[in-house]
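What follows is chain A.
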Amino acid sequence: MTNLIKRKKAERRFQLYGIFAVSLSLLFVLTLIVNIFSSGIGGFYKTSFLMEIHFDQKLLKLEDNPSSEQIEDASFRKLISYNFKENFSQYSKDEIKQIKKLFYRKIDKETQSYLLKNPQYLNQKVELLFTASTDIDQIHKGNFNRNIPEKQRSINNFQLGIYDQFIETGKVKKVFNKRYFTSGDSRDPESAGVASSVMGSVFTILICFLLSFPIAIFASIYLEEFAKSGKVTDLIEININNLAAVPSIIFGLLGLGILLNFFGLPRSTSLVGGMVLSFMTLPTIIVACRSSLRAVPPSIREGALALGATKNQVVFHHVLPLAMPGTLTGTIIGLARAVGETAPLLMIGMVAFIMNVPSTPLEPAVGMPAQIYLWSESAERGFIEKTSSAIILLLIFLIVVNFVSVYFRKKYEKKW
Partner candidate 1 sequence: MQHTDKNYENQINLINENLVKMGSILEQQFSDALKVVASRDQNLANKVIEKDDLINQLNHDISDLVFQIIAMRQPMADDLRFLFCSIKIIRDLERIGDHLTTVAKKGYRVSTNIPDQLIEKLEVLGGKASVMTHDALNCLFERKLAQADQIAERDDIIDTLHGNFIKDVLSYMKENDDFIPDSLALIQISKGIERIGDYVTNIMEEVHFLIEGKYNNS
Partner candidate 2 sequence: MVNAITTENVNVFYGDKQAINNISLNFLKNKVTALIGPSGCGKSTFLRCLNRMNDVIEICRVEGKISINDQDIYKDQIEVEQLREKVGMVFQKPNPFPKSIYDNVAYGPRIHGFTDKKNEMDEIVATALKKAGLFEEVKDRLNDLGTSLSGGQQQRLCIARAIAVKPEVILMDEPCSALDPIATSIIEELITELKESYTIIIVTHSMQQAARVSDKTAFFHLGNLIEEGDTTKIFTKPDNQKTNDYITGRFG
């Protein structure tokens, strides 16, 4: 009896340990998520100022009804200077210069793109939104304490005064940062975006999938269903299992040595990145696929064989479809790991500063993790937020991928 009480106590104690362990890990995850989200969610928004712009035809040296090319060629510097003088006529030249610093450095380009989209603005006075400089953006989002001594901050008291005035007159707006999703990397936090790295990742993963999935499936089927068991098969099996445990940077070195130096494939491209990652993903998929194939009950194989099906028919009509959910899950998990991989990509130069959004896998690209790494290295305060935002995107991507894998498994899982 006492023995039973003891055993029951041990059971309760074990449960408590378990609950503690689970809570601890949940706490870690929660901290990570809260931390990343609180510092990154702002990155999807930007602070903008409303300002009236008079698109003076003479200052732009444009004819009536100018073509797009003409607008693109026109210089907007003078127009901006003029408008600042007009809007802030009560301030001195020096003060206007400081006010101008509240805006994004490339305000002329922004004005130009407004006119490109709306040629009817010519010779009109329009109130438009202009991106604030990253410093004022950070102050507005509260990421930066404005009460520290003036000398220690890049925004002086006068500029803060103007900013407060803007707030009072309702000229400060917080808008969705579309550019973050459409543009590539930039030296300015205001215009830096994830598009190039997202496309880089997409191309890389696509290449990785197209290479590793069919190869892995054929390799697994051959090894599992056709290969005669023997020393050679055992050796291959051991090597595949070992391959799954090789540090990823080794695959990067392999890519550097063979793909770039020996075959001379273009550096920094998603093509090479995808190939390197597929080296890494292959063993994962093969292991998943083989175990799924092995999990298909022999009775199904026998049933088909007994009807006079050839081995090939047995595999492709019955075994493979049943092994597919498991294989797909393995594949998606392998790919999700590959998406988050940085080390092998470093070795093949996929950490470059890429401004252009790549449109083919043969263009230089950068992956999201590498982009995150690059931004986290940058000095500007604005990039901290961008880094966190990119991490959020990456996390969302991984979560989606995991849900997709669960969905596929549930949908195609069949009972026998």
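The set was built so that all candidates are chains of the complex that A comes from, given by their letters.
Simple rule for what comes next: a contact is a pair of C-beta atoms (placed from the backbone, for glycine too) under 8 Å apart; a residue touches a chain by one contact, two chains touch by 3 or more; residues count from 1.
In this text, all values refer to a predicted model and were calculated from it rather than measured experimentally.
Novice: Going by the contact definition at the top, pick out the neighbour of chain A in this complex from 1 or 2.
Specialist: The touching one is 2.
Novice: Inside the complex, what are the residues of chain A that reach candidate 2?
Specialist: Per the touch definition, chain A meets candidate 2 at residues 228-229, 297, 299-310, 313, 317-318, 322, 414-416.
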